[in-house]
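All protein chains but one are shown in place.
Chain lettering (A, B and C) follows the sequence in which the chains are written, and residue indices restart at 1 in each chain.
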Amino acid sequence: MNLDEAALRHAYETMRLMRIFDETGRREFLAGNLPGFIHMYCGEEAIAAGICAHLTDADYIASTHRGHGHCIAKGCTIEDMALEIFCRRDGLCRGKGGSMHIADLEKGMLGANAIVGGSAPLAVGAALKIKTRGDSNVAVAFIGDGASNQGTVFEAMNLAVVLKLPAIFAYENNGYAEMTGVDYHCGSGDIAARAGAFGMPAHKVDGTDYFAVHEAMAAAVEHARAGKGPVSIECVAPRWYGHFEGDPQAYRTKEEIAELEQTRDPLTLFRERVMAESTLTEADFAAIDAAVSERIEAAMDAARKAPLPEPADLYTDVYEVYD
Amino acid sequence: MNLDEAALRHAYETMRLMRIFDETGRREFLAGNLPGFIHMYCGEEAIAAGICAHLTDADYIASTHRGHGHCIAKGCTIEDMALEIFCRRDGLCRGKGGSMHIADLEKGMLGANAIVGGSAPLAVGAALKIKTRGDSNVAVAFIGDGASNQGTVFEAMNLAVVLKLPAIFAYENNGYAEMTGVDYHCGSGDIAARAGAFGMPAHKVDGTDYFAVHEAMAAAVEHARAGKGPVSIECVAPRWYGHFEGDPQAYRTKEEIAELEQTRDPLTLFRERVMAESTLTEADFAAIDAAVSERIEAAMDAARKAPLPEPADLYTDVYEVYD
Amino acid sequence: MAKITMREAINQAMRLEMARDPDVILIGEDVAGGRGCPVDDKEAAGGVMGVSAGLYGEFGAARVIDTPITESAIMGAAAGAALTGLRPIAELMFADFFGVCFDQVYNQAAKFRYMFGGQHGAPMVVRTMVGAGMGAGPQHSQAIYPIFAHIPGLKVVLPSGAYDAKGLLIQSIRDNDPVMFCEHKMLYGEEEEVPEESYQIPLGEARVVREGSDVTVVALGRMVHLAVEAAGELEEQGISVAVIDPRTISPLDVDTILDSVEETGRVVVVDEATPICSMASEIASMIVSDGFSSLRAPIRKVTAPHTPVPASPVLEAGYAPTAASIREAVEAVYNYR
Partner (left out) sequence: MAKITMREAINQAMRLEMARDPDVILIGEDVAGGRGCPVDDKEAAGGVMGVSAGLYGEFGAARVIDTPITESAIMGAAAGAALTGLRPIAELMFADFFGVCFDQVYNQAAKFRYMFGGQHGAPMVVRTMVGAGMGAGPQHSQAIYPIFAHIPGLKVVLPSGAYDAKGLLIQSIRDNDPVMFCEHKMLYGEEEEVPEESYQIPLGEARVVREGSDVTVVALGRMVHLAVEAAGELEEQGISVAVIDPRTISPLDVDTILDSVEETGRVVVVDEATPICSMASEIASMIVSDGFSSLRAPIRKVTAPHTPVPASPVLEAGYAPTAASIREAVEAVYNYR
């Protein structure tokens, strides 16, 4: 655990923001205040946090339908995100994107993506820009276990290897693609090995362990920044909730779900280890928790009351110019 | 070499038919008698012959733009094929398909395919039909080295593994995808290993060696017919001519090309081994050669003179019924 | 006759056909509801919208086939299976996803019969969800069927309710050509009286939902209901509006539309798809070509704008046509002199 106290605090705060943002968002959704679909990242926080800890605003990530955690880890402002999931006029995407399309180009966040597997080729494109310009940044694609079967993802991996691009394929194996288990949908049962066969280093880590993700990503980033080509990391971390809110989860048992919070909570695991191995205390974490809750409550409140888009906004930003 | 004389004769005749069909077709094309594109199979004959030797009309193959060899190996009649590449009224596809779309459903030949990678999902579909009906046939997809990078092909492999289908992925690694070498376009440089990582047995053989292909396919077919799921076989066999007729092949040297006919001719290799290890003689082969040439000359002649489609044929067979 | 939802009607159609013909299979993502998981057959979800609920329990894993997220392979598997003798129903969860898999539909399945010289077609149905209204945003709300209608070799069906959905789906499954069967997500919960037994509605026959002599409104899918609503209001103003639901957009029942135009001479076409190269354009262009002598006013297209579908519910509410925008268009063509 060679992270200093500030880094540890930041990591925990980031994960806590994800957790509370989604749990609050969930309440708002169930109360009928949010449109569309919403996908909880709870249980997977250590992945985005561990991956993005190595990135700056000049690095890129391309995200998924389950994108809130990625946004937060990449530095998007909670307040702007809240406005967007409420589809408010001043949201990150002016209310036109919503939860499944949050993007923040200034932060290098190239968008959540409602097309499963859509992120991978886009991240390869960002990596191509980096290489063309001669920069030493990286571009990360977040990819679900389900998405790992999509042709676009395989193609993206091969192209990244062929062009030796600084692309990192971050697989989030949360056990399911909607209702379908990974043991069923991934024929080989081994996402990392499949990625490795495309000709790149392929790591596999416990995605509930912040430190494991952080370490694997450190190696990946070093490799990619050095111009040695792409890397993949499979992070295994079960999701706690249904696929989207409203999913009755008939496909798994109540026990399986209950056990997750007990044994696979990335925040608890992080807290316990950090308290054992650093000077941070229970009270430090409690203070972060309180601050996070307050901030998110305020952000959601503000978003709920914020102005809606104007009807004329329907027609803007289709093109820069069109006539 | 545990094949009887009849099987050896048949194998050679099949390969010789492919060779002469394409070389004659090439002459016709260069003389301006054939429309569209034409892709020579010369140098790769042992692949289709070795694979299809294990198949009956009740097994399926889905083919590529370079499909003449596959057709012949699967039992399509040379005469009907000639009519089709000349786009004649009585061709296998009534002149509407041409060289890149020859199909013969009665022979289980599901079509050449001008979309690279298009064959793989279709073969999986045929394998699904076989499994649904409870039959013990197999479906083979022929896939070029270039096509092996197409998303559809990866998806097809994964689905075949997931559903445990009797599909066989026959990779034809002829060294190039159009002008691009396999060392460049396949990131890992190892098509078979990549297929293996999808969760199926993956063989790699010398595709100029009929016996090697034949043997690998024997194992594959046994596996698939036994309900154990898909198999892949990578067959390496350089093509002799350009990608299509008219390709000046600036991307490879004259020496590379010249050497092929000397050292990698599947027919020569076959003949030499068979003469050494069986009772077949030079004269036997010469007799086959003569018969093949005569038959193909006659077929091409007849095709050249055969009636063209009627203008009204343009409108038929779009739908069975449409109104 | 019982009132059931369109969801149930589609479910019935599949169940009846699967029971009748062992070659009918259903393949797609989560159409069973989570294979490989410790799922109870009876509780298997039957698709994200529950449309295929119960089929897995009834017909088993060999005929109700969950797949990975692999649309090209799903469409290709259906096409290959159809070419070799099955009658697959392949689910493309949202029509918006056609961009990852359309080759297997449009270059393969749709062209087999023609490019193989009539040897065999691809008797398959692609069931897919279309339309806005859920706040699901730009990639899950499109009415992309004009693209399907453009393709020779495909048939395209767009039912406006439970009764038509059942009869048209049964017909589509029995059809020997590939059919894109487009289900509007906002109609799944809508109820209509539907007979329990099997029945077929031919493809290519429009339904005259409402007779009328002043203006012809041709409306597609969910728009039919808004057109009927508008027509009712207009009747009170003394404008008699015919409402025609083509039901299948390819083939299109040109005669029924032209017959009505002959009487009214005035036309409004209503569609939720974006306007350029759309069915609204197609229908208008067909009329100005084949019904010109009857035309007494410009044809008004009432469609979504040429924009993506916004996620914001307030913006989305202004996206698709409404009864009010239809009424306004009808008034405009009615008053044209």
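Assume a residue touches a chain if its C-beta (ideal position, glycine included) is under 8 Å from a C-beta of that chain, and two chains touch if they have at least 3 such contacts.
These numbers were taken from a predicted model, which means no experiment stands behind them.
J.: Give the residue, chosen from C:Thr67, C:Thr84, C:Thr274 or C:Ser325, that touches the chain omitted from the document.
T.: C:Thr274
J.: Check the options C:Gly28, C:Gly46, C:Pro123 or C:Gly137 and report the residue that touches the missing chain.
T.: Answer from the full complex: C:Gly137 touches the omitted chain.
J.: In the complete assembly, which of C:Gly99, C:Gly118, C:Pro202 or C:Gly232 touches the absent chain?
T.: Answer from the full complex: C:Gly99 touches the omitted chain.
J.: On subunit A, what residues meet the omitted chain?
T.: Touching the missing chain: residues 60, 62, 91-97, 101, 103-105, 110-111, 113, 115, 118, 120-133, 139, 151-152, 155-156, 158-159, 162-163, 316-323.
J.: Counting contacts across the full complex, list the positions on subunit C that touch the omitted chain.
T.: The list for subunit C reads 72, 96-107, 110-111, 114-115, 137-139, 146-147, 149-153, 250, 252, 274, 276-282, 284-290, 292-293, 295, 297-301, 305-308, 310-311.
J.: I need the residue numbers on subunit B that touch the omitted chain, in ascending order.
T.: Interface with the chain not displayed, on the subunit B side: 35-37, 87, 93, 95-101, 113-117, 146-147, 149-152, 176-187, 248, 250-253, 308-309, 311, 313-315, 318.
Keep this in mind: only the chains that are shown with their structure count from here on.
J.: Round to the nearest whole Å and give the separation of the Cα centres of subunit A and subunit B.
T.: Roughly 45 Å separates the two chain centres.
J.: Can you check how far apart subunit B and subunit C are, centre to centre, with Cα atoms defining each centre and the answer in Å?
T.: The mean C-alpha positions of subunit B and subunit C differ by 40 Å.
J.: State, to the nearest whole Å, the distance from the C-alpha centre of subunit A to the C-alpha centre of subunit C.
T.: Once rounded, the distance between the two centres reads 35 Å.
J.: Quick one: which residues in subunit C touch 2 or more of the other chains?
T.: Residue numbers touching two or more other chains: 67-68, 70, 72-73.
J.: List, in ascending order, every residue of subunit A touching at least 2 other chains.
T.: Where subunit A meets two or more other chains at a single residue, that happens at 149-152, 184-187.
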